[in-house]
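Have a look at the structure below, then the notes.
Here the complex is missing a single protein chain, while all its other protein chains stay put.
For clarity, chains are labelled A and B in written order, and residue numbers in each chain start from 1.
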Amino acid sequence: MKRAFPILAILTVLLLSYGLHGALISAPTEQTMGDVQRIFYYHVPSAWTAFLLFFINFVASIQYLVRPNDRADRIAKWIAGVVSIGACIAAVVIRPIPYGMEPSAVATTGIAITGIYFVVRKYFSEQGTDVLALVAAEVGVVFCTVVLVTGPIWARPVWGIWWAPGDIRLTSTLVLWLIYVSYLILRRFSNSSQTAGLAAALAIFGALDVPLVYFSIWFFRTQHPQPVIGGGGSIDPRMLHWLLINWLAFLCFAALVCWSRYRLEILQRQVEEAQALEALLEPRS
Amino acid sequence: MNPYLCAAYVATWTIHITYLGILARRYARLRREIQELKKRD
Partner (left out) sequence: MSLPSGIIRATLAKDLRLEWRSKDAINSMLFFALLVVVIFSFSFDPLAEESRRIAGGLIWVAFLFAAVTALNQTWTRELRNQVLDAYRVSPAPANSLFLAKAFGNFIFVSVLEALMTPLFIIFYNLRSIGPVWELIPVAALGTWALVVNGTFFAAMSLHTRSREIMLPLLLFPISIPALLAMVNATTNILTGEDSARFWIVLLATYDVVFTIASLLLFELVLDAE
């Protein structure tokens, strides 16, 4: 297991370099926006990685709350299983899928959700899920910060404005960032022995909030038409290729950082325990 | 190269490197604390 870390590190560096070269040089230049559009090769993968990390935090938080209780654990497992079956059925049966989503993407997302749930369940102990939640939230905030910084840098030359309140993607990302920063602050400022449980509750509140945020901004946009930063529509396959390469590179990078942060947290908790024990055993002076 | 493009890429790596730096500093501090604990044992 220990040897995997340097191998992953080398792979990450290679992928990041390859992706960087591709984004800046190999990828075709966009017609309307020009070179500035290349920001997209960093902005979009960072967003996808941040969302994935926040989702992992959500799964880990649920697991932390659910695992001690057998019945809740079983119900959660069933729901996780149903999600992928439901997604596959929906992908086949519902035509056309609303919001222009690809059926294969829907099925893959459903299976990925279930996969992530069961992988976390299998490989992380109860304390492990708490550490995983913290790590995923922290690294997620870092990637989310990248998204919020590169987004306006992209918007300014393209649309002439730094920020559009109705831009549903950037604004939703901002709210997500705020929720998770408040989550990290709660963790740091809590002096309860049940910090993990409180944080998990907050993570669930945050997750419930996300669709509401999305809908509220979506409706706001229909009443106040705004420029859309980032655009939609179909994408040149060569651009998609470099987008996916960079995403893979950032996923490996995120995995490296999360792994390091995880080990750091475990070590820190052990040290704190040892220090507390030492303080207890100290002879009274 | 477009200045905005440059700014975006530089900003991305600045953020990541800053975070890694914070982690490295915490590792160093932990290692010091472990040494102290070992000494007192």
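Just so it is clear, a contact is a pair of C-beta atoms (placed from the backbone, for glycine too) under 8 Å apart; a residue touches a chain by one contact, two chains touch by 3 or more.
Bear in mind that the values here come from a model prediction, so they are computed numbers and not experimental data.
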Visible contact partners (per top-of-document touch definition) of the missing chain: A
Full-complex contact with the absent chain, from A:Pro45, A:Gly110 or A:Gly206: A:Gly206
Positions on chain A where the hidden chain makes contact: 65, 175, 178-179, 181-182, 185-186, 189-195, 197-198, 201-202, 204-206, 208-209, 212-213, 215-217, 219-220, 223
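In the analysis below, only the chains that are shown with their structure count from here on.
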Cα-centroid distance, chain A relative to chain B, in whole angstrom: 20
For the chain A and chain B complex, residues of the former touching the latter: 20, 24, 34-36, 38-39, 42-43, 46, 139, 142, 145-146, 149-150, 153-154, 156-157, 253, 257, 260-261, 264, 267-268, 271, 274-275, 278
Touching residues (chain side chain B, partner chain A) in the complex: 1-2, 4-5, 7-9, 11-12, 15-16, 19-20, 23, 26-27, 30, 33-34, 37, 40
